[in-house]
Each structure stands twice: as structure tokens, then as C-alpha cells.
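Note that one protein chain is taken out, while the other chains of the complex remain in position.
Presenting chain A:
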């Protein structure tokens, strides 16, 4: 009892001392600023530039510097660029090539990455860390250097190409014999290097998802008569859908806008969308068109992103309902 009464005045004294600086720090305004910072960041570095790009895409191309203007002889909002974008098969084909290559690459990443991620969750803790390190290890070398390495491997005169060619020639009839296999400057090369470059982006979110799954669920399914593969189909696969979606988007979105890989190993007559944007900006100096392509690409990528956010929110909602 005596102890209780002793703490009474002490706390009030403390509160009084806290009044100055502490109260100033605890003011509501600070928390508002903390919350506002990321939004401010997004506003300045994403929304404003994006609005500028949108504005440019509806401007008119002029031979001035900068090479566009608003109004003048033309309407303030000039939709001619968009009309050209949707009528010229070059742009449409570039979009299709991008999406096809990115989709192939994503699918292959999933096919290769899923067993790897699953394997990571099933090995001992010490091995897991070593293997995870190996997954991330390629990032320690410059991305550009790694693409150049692939170019060296795929070139018609490389030892790798010669090895593949002789293996092919051995298995095929003589009249189909090849001097070399054309790998460079093909969509195959783009998909191959994209898969190689983006595989960790598939493995890591999948691993994070699979690692959290409760292994007793697998045991329960096995206990109820399911063979290991059936357990995978019935339990692991459906529960890893959020991981598949996350990994898939992390690969598909950057892969479809990829500039360097198709630029270095791709087919020049089948440009991908990143190349088109660069060409329009730099070579053709058609800034409105470059902006319009960028806007179209962004819309193309935002839709799957929004779908993902929706799924993710739904999954969180589900988790929140669990006691």
C-alpha cells in the first residue's frame, strides 16, 4: 500500500518533466509526417514523372528542343500519337513479342524455380543457408557482364555452340547436319537469358511462401492415404498460389519491359517494347510516341499488379480472421 502511494507523485513529476521537448515530439503532427513520407516519395518520384509522361504522350511532335509542344496549330490534347500506336503493326508486334517472351520466361522460371524453392525448404538448416547464398550469388557480378558471358557462350564459334552442334549432328541424319546452331539474335536467346537473370526473383518469394507452410498438413494428407505426389497436388500446390503469383509478377513485369537482354542477344527485326521506347526517344526523337508506348506498357503491367494486390489483400484478410 505504501509503495503504491509513493509511485503516485513520482509519475506526476515525471509527466511534468516530459511536458517540454517530449510533448513537442509526441505531437500528432509528427506521426502524420511519418505516415506521409512514403506517399510524398511516391508523389514526387512516381506520380509527377508519370503525369509528365502522360502529358508528353498527348503533345504534338515538333522539330524544336524539347521536341514537342502543346497547342499551336494542333489541339491541346493530341490523340494522333495513340491512333498511330494502335494502328501501326510495328508497335503491336513489339508488345506481342515482349509479352510472349516474358510469358515464356516466367513459365520456365516457375518450372525450374518451384522444385528449387521446394528443395530449399526440405534440406537441413545449414545446407539451406548455403543454397540460398548460391541462389543470390550471381547478383554479385554485374548484370551486363553476365549477359555478355551468355553472348560468348551462344555465339556461332563458341565451344558451347560447337559442342551442341556436334551432339545434334551425331543424333540427326546427315542431310540435316548443321555447321552451327543459330542461338544469338533469336527470341530463344532472349528467353534463355531472361530465365537465367530472373530466376532468383521466382525462387525467393516462392521459398518464403513454401517455408511457412505447415508440414503437418502434408503428414495429415499422407496419413489419410495420399501418396507423396498427390500430397503435393492437394496441399502444397494450392497453398503456394500466393508465392507463385508473387514470383510470377516479379519475373513477368520486369521481363516484359526488359531493354538490355533483347538489345544484346535478341532478334533486331523483332524488337521488344523496351527497344521501341529507346529508339523513339533517342533515334527518332519522337518523344510523344515514346511516352505513349510507355503509358501503354505501364497500363499493361498495372493490371496484373492490381490483381496481385487484390489476391494478397484477400489472403491477409483470411489470415486476420484466424484467431
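One rule holds for everything that comes next: a contact is a pair of C-beta atoms (placed from the backbone, for glycine too) under 8 Å apart; a residue touches a chain by one contact, two chains touch by 3 or more; residues count from 1.
One rule holds in what follows: contacts and distances are computed from a predicted model.
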item: Hidden subunit of the complex - UniProt protein name among "Spermidine/putrescine import ATP-binding protein PotA", "Aspartate carbamoyltransferase", "Pyruvate dehydrogenase (Lipoamide), alpha subunit" or "Ligase-associated DNA damage response exonuclease"; value: "Spermidine/putrescine import ATP-binding protein PotA"
item: Residue in contact with the excluded chain [from A:235, A:250 or A:297]; value: A:235
item: Touch criterion as defined above, residue of A:170, A:224 or A:299 at the omitted chain; value: A:224
item: Hidden partner interface residues of chain A, rising order; value: 214, 216-217, 219-227, 234-235, 238-239, 318, 321-323
